[in-house]
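Here the structure comes first, spelled out in structure tokens, and everything after it is commentary.
The complex appears here without one of its protein chains, the remainder shown in place.
Letters are used for the chains, namely A and B, taken in the order the chains are written, and counting of residues starts over at 1 for each.
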Amino acid sequence: MTEYDVVVVGGGATGAGLLRDLAMRGVRSLLVEQGDLATGTTGHFHGLLHSGARYAVRDPDAARECIEENRVVRRIAAPAVEDTGGLFCWLEGDPDDYPAQLLAGCRAAGIEIHEVPAEAARRDEPLLTPALRRAFAVPDATIEPWGLVGGNVEAALELGAGVRRYTRLAGVGVEAGAVRWVELEDVASGARERVGTAVLASAAGYWAGRVARLAGVELEMAPGWGTMVVMNQRLASRVVNRCRAPGDGDIVVPVGPVSILGTTDRTLDTDEYEVTRAEVAGIMAEAAAMMPAVAERRVLRVFAGARPLYDPGHDASDSRFLSRSHTVLDHARDGVEGFVSIVGGKLTTYRLMAQDTADAVCRKLGVTAPCRTAEEPLPEARSGRHYRLGDRLTAREDGAAGADADLVCECELVSRAMVEEHVAAHGRTPIDDLLRATRLGMGPCQGAYCALRAAGILERAEPAGGSSLAPLRGFLDERMKGDRPILWGDQARQLRLNEIVYREVLDLDHGP
Amino acid sequence: MGRNGPGYDVVVIGLGLAGLMAGLAAAGRGARTLVVGRGHGTLRFRAGTIDVLGYRDGRLVAAPGPEVAALAGAAPEHPYSRAGADLAPSLDAVRGAAEAASLPVDGSLAANLLVATAAGTLRPACLAPASLAADWAEASVLAVGLAGYRDFQAELVARVLPEAAARHGLRLACRALTIDVPALHRRHLDGLALARGFEAAGLRREVVAALRGHLDGVSLVALPAVLGLGRAGEVRAGLVRELGLPVVELPSLPPSVPGIRLEMALTAALRRAGGVVQVGPGARVGPERGEVRWVELAAAGHPVRVPAGRVVLASGGLASGGLALTIDGAFVETVAGLPVPAPEAVDRLYGTAFLSEAGHPAHRAGVRVDARLRPVGDGGEPVRPNLFAAGGLLAAADRALERSADGIACATGWRAGQEAAA
Partner (left out) sequence: MTGDPIRLDLDETALSADHCTKCNVCNSACPVMPVTDLFPGPKYCGPQSQRFRPGDPVERWVDYCSGCGACSRACPSGVQVAELNARARARAYRERPLPARLRLRNQLLSRSELLGRLGSTVAPVANLALRLRPGRVVAERLLGVHRDAPVPAFAQGSFRRRFRRLPQPERPIRRVAYFHGCTTSYYEPWVGEAAVRVLARAGLGVDLPPQRCCGLPFISNGDFAGARRLAEANLRALLPVARAGTPIVATSTSCSLTLKHEYRSVLGLRGPEWDELAASVHDLFELLRGMVWEGELEPPAGRLAGRILYHGPCQLRGHGIGLPAFELLSGLEGADVAESGVECCGVAGTYGLKTEKYEIARQVGEPLRARVAEHGADVVACDSETCRWQVQALTGVRARHPVELLAEAWE
């Protein structure tokens, strides 16, 4: 039986950050993730690298934590971060006292904030409503989660850590009140393997309860589902926040070529959340209060992510007001030694969450090496250069990215070389993995072209067993899931075109 | 407004298959005809086949002619029940136009053909360009990919096609080969660039040379559908001659070269019949009520009102912009503001899976018409006495599910054009 010091469960930002931290401290660690990396909450959030201003009024500790980590992440994960800046917009009719509280709270938390004249704000962001009366600039930024997680994992792999994707935690062996081994199941083949470990660290997000149960520990999670609406183009170049207490639909976040409108909060203990048209309409109406053009622009898709909130006893009504700071739970107090869970928190503070967890784990292992994750940049961050939206286009125009014949996903400028690089590293994967690695299929056509091309290229690289086109259908169904609640206007048109291609031209619904 | 008055006797709005057929029918009857559209229709996305009826209730349709008659009988609201009799003459017109452009067409209403695609599937079609038709039974196929052309991967075809054939009770074998020749080394390589490359002979020579030596035991060479544009017949004949084997083309993603060939053939036939084609501006009809007297084109600077005797709306469905869907689930007909009943409540307009087995109810939405293909209001009366509708704009058919888009476009377009020219 292979032995590790630590098995980390959960391939989101926290798990990946934890793996890197442990690897840097010389701890022999394995990460297991039931799907592809960053498919949980990390892969379903609005992309905001908080300045902390959103918490400055109600939760000053969280706010301070945010701004400190914001600065660290900008440095260590520079290419996954876009330095957009942020604006808090106070509109005609908004609560009078909030701006003063915001200013005071930010200053107390050490968050740089200054007021910007409304006309200047509207000049820089032409789609802001004429009802804008005051605006405040803060150091919000945006972050691309797969690059972040991938960077942490790469750093860990360089130091000898192990990673197993598409591997489920099927069992935890507790002997004499301590964790001794874990049982891992390969999702594709069903094959099982036992792996010995001294510590089990659960960074499983809102699945933390399920992991705990495998070790015989009861852990109540209160997943707070939030819906996000993706707009086809950038509507603002900065993060646009509403200058009042946090509520539904009060942010517009520029991420890559799109703008993400967020979000809602429904506490629901479920694995699958169905977004309704009515919910989308609500979010859009709120965002339209800040940027009226939202109502006419093309909506690309929607998705929902669950905040992994831990509520030790209160009534879980609006999870926004539960503590957003994270908690490391040492389950020794539940009678199981060698088992910790990290719950709560937000992506912006992932590194700190990982550090606190790693500290707890290292204490158990008797490892005294300090945490250095804030000092060392991730492998691709060594140049210190942030992401800029136009980079991919410039690279192609300069010929650095190869000929245009190479474009597999035209919407997102994904070249064949990028696809083949992914295949070389990971072998034949579901097309959705390609999406996360390269952005293939994330654009306006939602896979109309790149789906068939990707299926073909994957086939060429590594033939699948069987003759089924099910992977291609599956990818298109996944796109449909995110499109179904927003099928009107341009996207309804796109769907019909896609149907012409895949049903009428290619007969995909009747093929093998 | 009649003949020899100002403007046109018949104005057809829409440049897709239905619009071109309506124009052809009207011009063929001597009407001064203008066919105008905001951009091209969906012919450029489709495979260049004429799909009359491919599936009914989930089963493959073997004989489209009789099955259409049965469908028309069973579904009185279906476009085929309005224009079923026009299907055969309209297909003859398509065949005639194609043949005049040196684009021979196979197939008939008696039996669906099987056309292979770039996904490796084998699908029904009523009429197909001869270059897309093949005898699949017991074939030993060589699927040939062209390096750098991303819309066709021979390995995918080779893996899927035998299974697809088996589902039709056919046995075939398929091998994959991807060839890389100098003529393919371009910065921009889409289907049209390849089609022109084949016409310029250099690419064809190199492809033939690369294929020699790989043809042992092969009975059919399958290439992507890029074998020439205006001179496709010549290109294919040359390949067949030089390879000594039958050659078949497999359609793929837009831009569809076979679709464009068909559109070019139909447009040329329309022009020969005296019709005028204008690509570009969007259109509305006027005045607000009563008899239509003009078509208002969204020209630059200010609109232009083209006097029109009769108008055929062939503006298409959701994909073409003839219909639009609002956030509340209401359908809007975008040219004349005709009423479009919603087929379902807003939350049930779409199935959950992309290729939902029951189709997407939203795609059945359209304009209801009377026996003469005039759009009707709630009371069943024509909204305008001289306004006709054809094609994807019409209600009560899930053309994608049935594979009936082309047949409906041809039959209703032909019929509407004749009604308008009468």
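Note that a contact is a pair of C-beta atoms (placed from the backbone, for glycine too) under 8 Å apart; a residue touches a chain by one contact, two chains touch by 3 or more.
Because the structure is predicted, anything quoted here is derived from the model rather than measured.
*Asks:* Using the definition of touch stated at the top, determine which of A:72, A:116 or A:332 touches the missing chain.
*Replies:* Of the listed residues, the one touching the omitted chain is A:116.
*Asks:* Out of A:167, A:232 or A:267, which touches the unshown chain?
*Replies:* A:232
*Asks:* Which of A:72, A:104, A:389 or A:461 touches the chain that is not shown?
*Replies:* Missing-chain contact among the listed residues: A:389.
*Asks:* Looking at the whole complex, which of B:175, B:196, B:214 or B:284 touches the chain that is not displayed?
*Replies:* Of the candidates B:175, B:196, B:214 or B:284, B:196 is in touch with the missing chain.
*Asks:* From the list A:9, A:454 or A:497, which touches the chain that is not on show?
*Replies:* That would be A:497, which touches the missing chain.
*Asks:* Touching the hidden chain in the full complex, which residues of chain A are there? Just list them.
*Replies:* 83-87, 112, 114, 116, 124-127, 137-141, 232-238, 257-258, 293, 297-298, 386, 388-394, 397-398, 404, 410-411, 413, 443-445, 448-449, 490, 493-494, 497
*Asks:* Contacts of chain B with the missing chain: which residues?
*Replies:* 6-7, 34, 37-42, 44-45, 186-188, 190, 192-193, 196, 254-255, 260, 271, 276, 278-282, 297-302, 304-307, 319-321
Here, only the chains that are shown with their structure count from here on.
*Asks:* Measuring centre to centre with CA averages, how many angstrom lie between chain A and chain B?
*Replies:* 42
*Asks:* What residues of chain A sit close enough to touch chain B in their complex?
*Replies:* 276-277, 281, 403-408, 416, 448-449, 452-453, 455-457, 459-460, 463-464, 467-469, 472-473, 476-477, 479-481, 484, 487-489, 492-493, 495-512
*Asks:* Chain A touches which residues of chain B in the complex?
*Replies:* It is residues 42, 45-47, 51, 55, 60, 117-123, 148-153, 155-156, 159-160, 162-164, 167, 178, 186-189, 251-254, 256, 317-319, 321, 324-327, 329, 346-347, 349-350, 352-355, 357, 360, 362-363, 399-401, 403, 405 of chain B that touch chain A.
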